[in-house]
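Every protein chain of the complex appears in place save one, which is left out.
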Amino acid sequence: MMAGTDAGTARLISKNGITALLEALIGEWEVLAPVQLREELAFEPITHASQAVLDFSNTTRPSKNAIFPPCEVLFRYDGQEVHEPAFGRERVVFAMRPCDARSFLLLDNVFSGPPSQDPYYAWRREHTYLVGLACNHPSSTCFCSAVGGGPFDMRGLDVFLTDLGEAYLAEPVNARGAAFLERWAGADSGWYQEADPSAFQRKQELARQAERKLQIGAVLANPLVPSQTQERLESQYEHQLWEALGQKCLGCGACTYLCPTCHCFDILDEADDGSGRRLRLWDCCQFPLFTLHTSGHNPRPSGKERIRQRIMHKFRYFVANYGEIACVGCGRCVRSCPVNIDLRYVLSDLLSDQGQAEMTMNTGQCG
Amino acid sequence: MALAGPEPESIASQPEPVSGPSQGGWEPTIVAFLCNWCSYAGADLAGISRIQYPANVRIIRVPCSGRINPLFIIKALQTGADGVLVSGCHPGDCHYISGNYYARRRFALLKSLLEFVGLEPGRVHFAWVSAAEGEKFASLISGVVQEVKALGPAERLVKVS
Amino acid sequence: MRMETVAEVETKLRELAGVLLAEGKVDVVIGYERGTLPLRTTPCFIREAEAAGKLVWDATCEHNLARYLRSQRGRVAIVAKGCDARAITVLLSERQLARDQLFIIGVACQGVVDRRKVQAYLADRELQQATLAGAQVVFGGEGWQESLPLKELLWDGCLTCRQHTPLLYDALIGEPLAGDSEGALEEYADVAALEAMTADERWAHFSSELSRCLRCYACRQACPLCYCPECFVDQTQPAWCGKTDETTDLITFHIVRALHSAGRCADCGACSRACPVGIDLRSLNRKLIKDIKQWYGYEAGLDPDALAPLATFRPDDPQEFIE
Partner (left out) sequence: MENTRLTGSPAGIAAVRSEKDVRNPYRPSPAVIRAITVENEARDIKTFQLAFGDEAARQAFQFRCGQFAELSLWGVGECPIGIASSPLEKDYVEFTVKRMGLVTSALHDCEVGDVIGVRGPYGNGFPMSALEGGRVVIVAGGFAFTTLRSLTRYILHPQNRDRFGELVVVYGARNPGELIYKQDLQEWSRRDDISLHVTVDGGDAGWTGLVGFVPDILKRVAPSSENAIAVVCGPPVMIRFCLPVLSDLGFTPERIYNSLEMRMKCGIGKCGRCNIGDKYVCRDGPVFSLAELQRLPKEY
């Protein structure tokens, strides 16, 4: 772990310093922070600092929603007159977890890559500052370190906060983060404290604890190497596990709509007389309509093909196209699956060397 | 305002309602699904006998009140109908014997659920009007228009696209 | 007579499943097996007698397995709680299943755990292990352990359940349990509480509750009675319901989904338990259940030969609402 980042000087911010910082931010920017929304914790715009919950495991919905929302207007039109949505404000997603941050790096491959850049994603990505919060206590369903991430992984973030107990260590991760800290937690801000070396040791200690916690009882003991995972899955296309999972899976979209790296979308129009709008909406590969041809033919007709597609896409096809596994190990799909299909066990079955014969208990297919 | 379903055939030439901006001048738009054998004929009778009734109503003729799918009513509310009226034959008079009996249960549950979710009572109306009740039809329409006008423009379940 | 422990019920279940498979009476037994998370089980499809040992039975068997019946071929045995059996009865009355292809293993059920009540009780502590011991739930996490009476963590629907013993089965596992008596808890107190609110309050309640819906359709996919080949939500000519996450579209979807289960829903709660964001979806269905019972004296899934309420009528059906 680096003592301070080379992007700029780290600093300490006291617990009520953070509240003051948030109040200042809210004055000018749209601040999205974890908010208790009846039954769930979700990133929502806050109007004052007290709404932000900073002691939590992870939000139910990923912070991906801030950059790639479930529903957005691509165009509005009146007759043949077409215009694109209006301007938005600078925004900050505050206290997001490292796994969510990594998802943006993965999504960049799709939305900013060739053949053409997605302007809607590009604008939000550019105008949204990502302030991360280290995972001092990863939950038992987290497996970020198994897919190349980590509870103290700073990649994808602008600023990295670590809750040291009585204060937060705020480290800029890149130039943008340094500028953010200078502006909002500068020496003159009243909540700036020198970051002495003991703060960094404390952080490293917390990081080690978090990593050790992730290792206890980890289902995926050793981290997945993208190229090996891709190659292993190439021989697993006809694995009997798919039949079992396809039979048990309800075919709902809970796992995809809570997944930070799912990026499939639909484009459809809504109109009333001559005016209306063209929308981009999330879509889900588990729904039959996703690949249904107008002729009635469906290349993926049943649950078996569809659940196979979801896993092959993230752990084989995405690797073939972009060289990385499209999973950040946040565990949301594990927690939210109504029938408890656990991705960690599915992966360990598929990637275990016993090959097809061995079947652990989760998959439901026996004998 | 584009409505789902067939183009409404108006009986008498109905003046285009003036949707005035101010509350006083605002005129609600009512969509009425009338069963062809009784209520539509009742409306026809009101027209022939020169009985005046508000012009806010857009009539959609259907073979029977039993033909009404709750989705029609919800779609009407979505596309900006401020009020919806469904009217069929009195029980026992149905040209298809039991259409209105089935419809009665369906409408009871629909109205109960819509108002349970919070749609203002008075937005959705159900009635039996026979072919001979031109008078009743006219007063029914006036009553519905008045009630909906009191509630103001529809906001709940309205789809803004 | 000593109350039969859940473990004894489980062993009987495994024996019966083993016999059914060994004697070739059925091709598959659909039941529950231990899940990968605390207090979770997962549906399982057992085809070999030796694997019957995987079957478990306790208060975490929350899924309505009737959801899987329509896609099965050949002879099927299914583990069914009281509410599951009612759903099977509705499917039978709708000619969706062939009774002779079905072997229903009825299980006396004291109610299932409501994972949201457990989460609410734990607040931000993380549940790492949990076991059911008799009438107690023993759970623990990092450096703490507690136990709580199961009754306090039961699914709301189970508190007023009158079919603790399934009405329809080919074999019953576990002693019959008396249903909760009529007066135990005013059965529709939750619906009455919402009805007492004003229209504006109810609209605000349902708008805020349903506006969190992800449109993942877990409620539709978990329900055994939602089996339309093309759901009204997926139709485009005409598009009955918008696909956005605006409140109007979400409320429209849930209203029509509830309407389609009118007179069929057995209130098993599978939809609400499947919802990944914990929306209380049952109140819409229970409002219809209450109305149908009050107006037409009908409850779904009790009698396979009875006509569904919307498929029949009585000349004297109530009609105060009709002008």
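A, B and C are the chain letters, set down in written order, and residue numbers restart from 1 in every chain.
Operating definition for what follows: a contact is a pair of C-beta atoms (placed from the backbone, for glycine too) under 8 Å apart; a residue touches a chain by one contact, two chains touch by 3 or more.
Please read all numbers here as calculations on a predicted model, not as lab measurements.
In the complete assembly, the contact with the undisplayed chain comes from A:110, out of A:110, A:179, A:220 or A:351.
Within the set A:41, A:320 or A:351, the residue that contacts the chain not displayed is A:320. For the options A:85, A:165 or A:190, the residue in contact with the chain missing from this view is A:85.
Not every partner is drawn; the one left out touches subunit A at residues 30, 45, 65-66, 69, 71-75, 77, 80, 82, 84-89, 91, 110-111, 115-124, 126-127, 237, 263-269, 271, 274, 276, 278, 280, 283, 285, 290-295, 297, 299-300, 305, 309, 312-313, 316-318, 320-321.
Please note the rule applied: only the chains that are shown with their structure count from here on.
More C-beta pairs in contact connect the chains of B-C than those of the other pair, out of A-B and B-C. For subunit B, the chain whose average C-alpha position is most distant is A. Subunit A and subunit C have Cα centroids lying 32 Å from one another. The geometric centre of subunit A is 49 Å away from that of subunit B, both derived from CA atoms. The mean-CA centres of subunit B and subunit C are about 38 angstrom from one another, to the nearest whole unit.
Residues of subunit C in contact with at least two other chains: 242, 246.
Multi-chain contact residues of subunit B (touching two or more other chains): 159, 161.
Partner subunit A is touched in their complex by these residues of subunit C: 33-37, 40-48, 50-51, 54, 63, 67-68, 71, 116, 124, 126, 128, 208-209, 212, 214-218, 220-222, 234, 239, 242-246, 273-274, 276-279. If you check the complex, the residues on subunit B that touch subunit A are 1-2, 79-80, 159, 161.
On subunit B, the positions that touch subunit C within their shared complex are 4, 70-71, 74-75, 78, 91-92, 98, 101-102, 104-121, 125-128, 140, 143, 156-161.
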